[in-house]
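Every protein chain except one is present and positioned as in the full complex.
Labels for the chains are A, B and C, by order of writing; each one numbers its residues from 1.
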Amino acid sequence: MRKGYYEASARDRIRGVIDPGSWREFIPPSERITSPHLPLLDQPVAFDDGIVVGAGRLGGKDVLIAAQEGRFLGGAVGEVHGAKLVGLIERAVKTRPSAVVLLLDSGGVRLHEANAGLIAVSEIMRAILRARVQGVKFVGVIGGSCGCFGGMGLVARCCDVLLMSEEGRLGMSGPEVIETVRGVEEFDSRDRALVWRVTGGKHRYLIGEVDMLVDDDVAQFRAAIARALEAPAEFSLEGLEREHDMLARRWSRFADANDARDIWAGLGIPDVTRMALMSTEEFTRASENVRERP
Amino acid sequence: MDAPTVNTSTRDWHDGVRSKAARLERAAALAVGKRVEAPQTTALLECILEPGDRVCIEGNNQKQADFLAASLVHTDPARVHDLHLVQSVLALPEHMELIERGQVSRIDFSFSGPQAGRLARLVERGKIRIGAIHTYLELFARYFIDLTPNVSLIAAQAADTAGNLYTGPNTEDTPAIVEATAFKNGIVIAQVNEVLDTLPRVDIPADWVDFVVPAPRPHYIEPLFTRDPAQITEIQILMAMIAIKGVYAEYGVTRLNHGIGFDTAAIELLLPTYGESLGLRGKICTHWAVNPHPTLMPAIEAGFVQSIHCFGSEVGMERYIAARPDVFFTGRDGSLRSNRAFCQAAGHYACDLFIGSTLQIDLEGNSSTATRGRIAGFGGAPNMGSDARGRRHASETWLRAGREARRHKAMPRGQKLVVQIVETFREHMTPTFVERLDAWDFVQSANMDVPPVMIYGEDLTHIITEEGIANLLLCDTPEERKQAIRGIAGYTPVGLARDVRMVENLRDRGVIRRPEDIGVARREATRDLLAARSVKDLVLASGGLYEPPTRFRNW
Amino acid sequence: MTRRDTLERLFPSGWQDDAEFDNGFAGTGMCSGESIRYIGVENATEVGVDQALAMARLVLDTVKQHAQRAILFLLDTQGQRLRKRDELLGLNGYMAHLAKCVELARARNHPILSLVYGEAVSGGYLATGMMADACYALSDAQIQVMNLPSMARITRIPLEHLEQLSEHSPVFSPGVANYAQMGHLQEIWDGELAARLAHALSRMREAVPADQRMALGQQRGGRCVAYEVAQRVEHGA
Partner (left out) sequence: MEQLQFQVPSRAQSQRRDAVLVGVVGSGNCEVLLEATTADAMCVATIHTAAHGFADIWRRVIEDFAIRRNAGGLRVEINDVGATPAVVTLRLYQAIEAWESGDA
């Protein structure tokens, strides 16, 4: 039976991607390290503060893994949640796993502890980048129901390799926020198709924001992560210059784009609608020669 | 009803014919042949209609004669008033507008879904009199007895220049309405989306149609039967497992009708997975009277389904249906031919099981969707959800249910399985099981003769909740029946008031069966069991033929 | 305070703008005889893809042209640009790119500082000021994720409740003092900015900076659990 990644819980995802019997969780739920701030606001807590962190093996290789639980407060980052992730990254600098795998599913900063959350996101970014400088590899994974937004959208793009399903969403400001501030004419957040055209996996893959497009299936994610563990990792001036060129090219070509359709057509895709309906495999093949990459 | 007091010796028996001729005469200047241009529509209606007329503004479950309804709102109330609406569905704001403006003073209908709240307020303010709330089949029947329309405003996909109509997949109520109107001196006005030289097929012959109006916009069709699998809960999956294993497999149900909720959508999506794992393909769910639910596609593709007859169509299903003529009833043009009246009859007489959901169930097993402040009606559910007293053909399923019901009677006879599938609590912890239905309040507030009960307890055979199945056929006394219902009512006040010993006794006798009693493991009740978990999965299951409405797409 | 006033006060011995972009600027200022590369945004601008790209270019060029020169981010931003177009192009990717460029500079021994002289709001602050080794803000500046009325609306927690709690807790309400107490800001600056900057720089030249903000937050009593939780994950069995 196919196990969907989009709907799976954080714990199910971890169970689905690591080698059986290899899992060890740090600060498990039984320790009840919960948010000290939510009770003051009379809000429910979760025993793991919405993130599972630990060590395991994937295809026989040692990895550290974190998984955000999108259904608890939208996977948003609070003080404990953020600190667990920072601690995991710091641990990697010392223990040198094959990679740190981040199963991201988050709307960004948890408003109930906004300042702590924002600072934590910046600490996560700094920790990842510092670890990358020291040679630790990061694999980001997006395909959950909350997508990956706000500061976590930046965290995702700080990884060496980023995997995403068509169903995943990646961006900075959520469509609802833009609609609230700028009005429905700017961004109709209830237009599902539009939301996915702007933030969804296929568009992100085509413009070079994501390295692999994965089917919404836990087993497929596992296989893709295993492949990502093999990918080379580098953090260099040359690499950043290549990324800069790609981003500058995107800006100069598509600054006037109003819809993903404009960009796809601009990239030389003949039948945008047909492309949008393709399966992951077909899509990956069909986009091989038009897809942007650094 | 008209009560003619004419001396029959001097009567020429052609009042109706003369009335129709006079109306046509008044409107003659507005039409070229049968064709009337859209801007003339209001004038046409003012010429045709007379105070006191019975009017059907075709409002089906899905298809709406919305342009004609809007045109009617623009008529002069001094000329057009005291109309009596006789139509199955009151779904448009225009329908309520006509009541507000005093142009409609009486209604007989079946269902008012989106306007249920507004209708209740109009009734309270004394703006409108409700004749009765009918089932679909019942209202159609009255079209041929005492509620024959004088004027029917209908909707079709296309007309040719002669006035033949092509309804496309959404034929729905049109044949019943037109038959009654056209053959009893009534006038039929059709709004069409387009006029073609040659129609793909003829659904209504030109001879039955008086006027054709090309509408400025295509008529509205509501995608009423599209249930996004993403919203199906684990509890609904658990109940679907109970239904499949505890009822469908148990009775070998092959001919059936499903309601339109998420509970039954869950059953449809479990057939190719859970049903297949139980070896039930070919043994259950082969013949259906049901709309083309998108959630049925995985079961069709998996080979469960042999035949489906439809009340109406469903937006986005057109290409899929056309590609599966072995399963669906289709015309020469390849597209679906639906027919609500025939399908209701099929559901009533030729199905062995009806299953649907409801909002309230009382201790006698009466169920109702009427809640305070809403007069929603019940559409077709009572036709499906009642024993067909006139049925004479036998089937194993029908006989088995009959044997259970008639243990103490000499004359063998079958019975239809009528099943309600409900969670014990609805949203906001509102209990589904109640001591007294809200429907009773309507007797006073809406001046009704009887409470609007959707399915009567005496027709109900099984109730399924997350707590298990209550088989009401096996209850010997009214008290046992009450305890059987309490026994699966969970933690609602009705459930908590159960006699624990009596309930355990009923369980020993198989009247109440818990999930564990029928080998349903709660732990397996996960969304992974659904054959499709998203609308995208449905598109994949259809091989790309299904084209979901935009609001269900994320690509 | 305006950009000009801020630069005057930071670099009384001289500064020279040499780059402009949409509501942004860059140049070189002198501090205790040392050249400082400053990169800033002004007029409480919303930072969009073009500005993030421009700043990234400036950081990369600094790395290429001026080895180990200190970089100072000067911030007055009301957040990331809230437009569909920017999201379509992948604003988060541009922001992350900027953060990566800053990290490269840090790895190549460029001290990184930031000063909020106007406003700093979440997304506009993350990839710039918050990436610094040491973060500062003027005492009359403002740092926030969201104002309390909006927060009340979205979380459905009564505004009065939030206001009442914010008197004792630095964890969610706007204000530079809260960000200092939580360990994010090294210091809040006022008075002689040039002296403050010189002092900050000399301190950074002494030791390779690691991110000490969690520990600082715990010391200052603003973030009581983060440090310990991170330590437990980092070192736990």
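To be clear about the criterion, a residue touches a chain if its C-beta (ideal position, glycine included) is under 8 Å from a C-beta of that chain, and two chains touch if they have at least 3 such contacts.
This structure is a prediction, so every number in the text was calculated from the model and none was measured.
Q: Using the touch definition given at the top, which of the shown chains does the missing chain touch?
A: A, B
Q: Quick one: which of A:Ile27, A:Val45, A:Cys148 or A:Met246 touches the chain that's been left out?
A: Touching the chain that is not displayed is residue A:Val45.
Q: Of the residues B:Glu423, B:Asp438 or B:Glu480, which one touches the chain left out of the display?
A: Of the listed residues, the one touching the omitted chain is B:Glu423.
Q: Out of A:Tyr5, A:Phe26, A:Phe72 or A:Tyr205, which touches the unshown chain?
A: Touches the omitted chain: A:Phe72.
Q: Touching the absent chain: which residues on chain A qualify?
A: On the side of chain A, residues 9, 11, 15, 23, 28-30, 39, 42-48, 50, 69, 71-72 touch the unshown chain.
Q: Residue-wise, where is chain B in contact with the chain that is not depicted?
A: 234-235, 238, 423-425, 429, 466, 490-491, 496, 521-523, 525
Definition applied: only the chains that are shown with their structure count from here on.
Q: What graph shape do the protein chains here make by touch: line, ring, star, complete or other?
A: line
Q: How many angstrom lie between the CA centroids of chain A and chain B, rounded to a whole number?
A: Using C-alpha averages as centres, the distance is 45 Å.
Q: Measuring from the mean C-alpha position of chain B to the mean C-alpha position of chain C, what distance in angstrom results?
A: Each chain's C-alpha centroid was found; their separation is 61 Å.
Q: Help me check something: in the complex, which residues belonging to chain C touch chain A?
A: The contact residues of chain C facing chain A are 49-50, 53, 56-57, 60, 63-64, 80, 82-97, 99-101, 103-104, 106-107, 122-123, 125-127, 130-131, 144-146, 151, 154-155, 157, 161-162, 165, 169-173, 178-179, 182-184, 210-211, 213-214, 217, 223-227, 229-236.
Q: State the interface residues of chain A toward chain C in the complex, per the touch definition above.
A: Per the touch definition, chain A meets chain C at residues 26-27, 33, 36-37, 40-43, 53, 79-80, 82-84, 86-88, 90-91, 94, 109, 111-123, 125-127, 129-130, 132-133, 149-151, 153-158, 170-173, 175, 177-178, 181-182, 186-187, 198-199, 203-204, 207, 209, 235-237, 240-241, 243-244, 247-248, 250-251, 254-255, 257-260, 263.
Q: Inside the complex, what are the residues of chain A that reach chain B?
A: These residues of chain A touch chain B: 1-4, 6-7, 166-167, 190-193, 195-197, 200, 202, 276-277, 279.
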